[in-house]
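Left out: one protein chain. Kept in place: all the others.
Each chain gets a letter, A and B, in the order it is written, and its residues are counted from 1.
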């Protein structure tokens, strides 16, 4: 059973889509999520306090600043904008695919776990997440 | 075939549970491991020299220090303790799920690969790793 989730984004940060996925899964097996881009990530993170999501965005912005930052002057892939190469780097550091066991129609997420699209680019995008459920 | 592995932890570091998993798998297929928490990680790492595990813990402690460190003063999610938000950040940087091919009852791990729970919190925890074996 396959589908594609569409996640609209409006700049860097975490966009939760747990509910979309939960409504689609059924039976028992393994869910595979795969993001079809190289400048955003999939993330399982705490969905209780929105400050966690802001702190995550800010940490990675400092660890991998825009190429306009002097510390990043050694990067050469800059013609798509100062946020582009840092987006590829963040996409290398965080998951492109997730595998989640499903039991009796429910993902085996922990109490505080939500599923997020982590957008690394500044411009609005519609991101595609390919999903496969093997039951 | 599903199960849940319970991994007791006593502070930051790597806890190997390869043997538990090896004893459970059978047949040929794919094993999915999924950690049901947002402040610890799953890791495949070298299991020959324990210094590797200490060095990994120390590297990530320096890359993402406690929020009491002045360099982390911009973080806002601090009410669960100085080790909490850094734990979420480390959980974003390292795997929450692993997929391991299994052949004739054995995981296709390399010679030096072990499976670890990487605990990022200071307090003792019992961590749950959901496992699904599709044969």
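Here, a residue touches a chain if its C-beta (ideal position, glycine included) is under 8 Å from a C-beta of that chain, and two chains touch if they have at least 3 such contacts.
Here the structure is a predicted model, which is why all the values come from computation and not from measurement.
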- Given the contact definition stated above, which residue among B:7, B:21 or B:43 touches the chain not shown here? B:43
- Message: Could you pull out which residues of subunit A are in touch with the chain that's been left out?
- Response: 2, 30, 32, 34, 36-38, 63-64, 74-77, 85, 88-89, 91-93, 95-99, 128, 130-132, 134
- Message: To test your reading of the contact rule: which positions on subunit B touch the chain that is missing from view?
- Response: 28-30, 43-46, 49, 51-52, 54-56, 58-60, 62-63, 93-95, 98-101, 103, 108-110, 112-113, 118, 134
